[in-house]
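Take a look at this one; I'll ask things after.
Only one protein chain is missing; all other protein chains are in place.
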Amino acid sequence: MMICITAQAPGLDAPVEPRFARAPFFIFIETGTGEAHSVANALCGGPGGIGPRAVQFVVEYGVEALVTGRMGEHAVRALRAAGIPAYAFAGESTVADALEAYRSGTLPELS
Amino acid sequence: MRLVVASGKGGTGKTTVAANLAHALTRSREVVTVDCDVEAPNLHLFFPSPSREVPVRTPVPAVDRDRCTLCGACGHFCRFGAISVLRSEVFLFPELCHGCGGCGYVCPEGAIRDDHRTIGSVRCSRPAPSLTLIGGALNEGEVQAPAVVRHAKRLAAGAPLIIYDAPPGIGCTVIETLKGVDACLLVTESTPFGVHDLALAAAVVRQFGLPTGVVINRSDGEDGETRRACRELELPVLMTIPFDREIAAVQNRGGLISREYEGWNRRFSTLFEDVCRVGGET
Partner (left out) sequence: MIRLAVISGKGGTGKTMVTAGLAALNPRSQLLADCDVEAANLELLLSARQVHATPFEGAEAASIDPDRCWGCGRCAELCRFGAIAIRDVVAVCEPRDCEGCGLCERVCPSDAVALVPRTSGVVYRSATDCGPLSHARLYPGNGNSGLMVQTVKRQAERSAEPADLLLIDGPPGTGCPLISTVSGTDAVLVVTEPSLSGLHDLQRVIGVCRRFDPRIFVLINRWDLDCEIAARIEAECTALKVPVVGRIPFDPAVIAAVRAGRPITLTDSPGSRALAGCWEVLRQELALA
């Protein structure tokens, strides 16, 4: 299945980005095959209200779970409406670390 | 005559000056006041009286689920994140909607029409035979303050004398208040903050080309800096209200010095004539 991890730069070695809608990059990973795509986030410099648009973007990508640091209330509501769970990384420093933590089921759900 | 009472800095006494002006002028003519400080309206506190309320509504999209094909065009158009297609549902954030009508325009199925939601209200009251109070109030959590100001101003339109109590500062709500106005009174205080923020307000008012006069409020006599700044800004000082415990006592309790003291009543009437003269009117 497809998951998304927010990052500061492209690639699996990139440091993770705690903010969701303003993350410079979204890393989309197909957990079955390990295939990863890094996509620059066109919204990251925008004015307010980009939370729902960021959710729309990852939903259209086919994401079924999100791994990030924190989200604004609009993004939370939109994600909930879309039925996509979000998990918080803490301390994991690279996308690869976060992916490992997600796979091992140790990440708490972001409320 | 449409006169606005504004200031750069908050708390200088705009509302107090507007209320005193209104009261002094009701002796000789019909006065309508519009409280444009829709986030924190306080003018009515000086004139308690029962009021009528009308809601202020703003457009939001309503989606006809039967026509909607979940194509997502609306969500791709909307720059505010107010509408998007998520999985198999159209999701709305009404409070993010600016009411531009774009989603309805781009929808290929014509599935979106205008609905409305309430963001605030405008209250009207008649505390005295020749005084009408109109005040806008923005609901907590809403951001479209200028829309409420527009509604409130519309209710006053056409009245021969309107006094607008502006919000503090120089933001978009103040700009909305200043549109379509004939003259301005800027209320300041004799502190470096007052002078600093007076210059900001003066720059804004100048953009509108409004004849403007200054009222120095709560003066302790050390007005040198302020008067110098007014000279440099080419703004006449039309009235100085001293800092005085008696005056403060009257005002802090919602009283009006133009009601309590005949001398002040006359001074506020003169203030009105003076600001009209700056504008070239009588």
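In this document, chain identifiers A and B correspond to the written order of the chains, with residue numbering beginning at 1 in each.
As a working rule, a residue touches a chain if its C-beta (ideal position, glycine included) is under 8 Å from a C-beta of that chain, and two chains touch if they have at least 3 such contacts.
Because the structure is a prediction, the values reported are computed rather than measured.
**Student:** Touch as defined at the start, partner being the missing chain; which of B:G102, B:G135 or B:P211 qualifies?
**Tutor:** Result: among the candidates, B:G102 touches the missing chain.
**Student:** Which of these, B:T12, B:T132, B:T212 or B:S258, touches the one chain of the complex that we don't see?
**Tutor:** B:T12
**Student:** Check the options B:V17, B:I170 or B:L186 and report the residue that touches the missing chain.
**Tutor:** The single option touching the absent chain is B:I170.
**Student:** Which of B:R57, B:R79 or B:R259 touches the chain that is not shown?
**Tutor:** B:R79
**Student:** In the full complex, which residues of subunit B touch the absent chain?
**Tutor:** Looking at subunit B, the ones touching the missing chain are residues 8-12, 15, 39-40, 42, 45, 59, 77, 79-80, 98-102, 105-106, 138, 140, 143, 145-146, 167-172, 174-175, 189, 191-193, 196-197, 200, 203-204, 207, 220, 222, 225, 245, 248-249, 251-254.
The rule is short, and it goes like this: only the chains that are shown with their structure count from here on.
**Student:** Provide the C-alpha centroid distance between subunit A and subunit B, rounded to the nearest whole angstrom.
**Tutor:** Here the centre of subunit B sits 43 Å away from the centre of subunit A.
**Student:** In their shared complex, at which residues does subunit B touch subunit A?
**Tutor:** Per the touch definition, subunit B meets subunit A at residues 72, 75-76, 78-82, 84-87, 89, 91, 93, 96.
**Student:** Which of the residues in subunit A come into contact with subunit B in the complex?
**Tutor:** Contacts found on subunit A: 49-53, 55-56, 59-60, 74, 77-78, 81-83.
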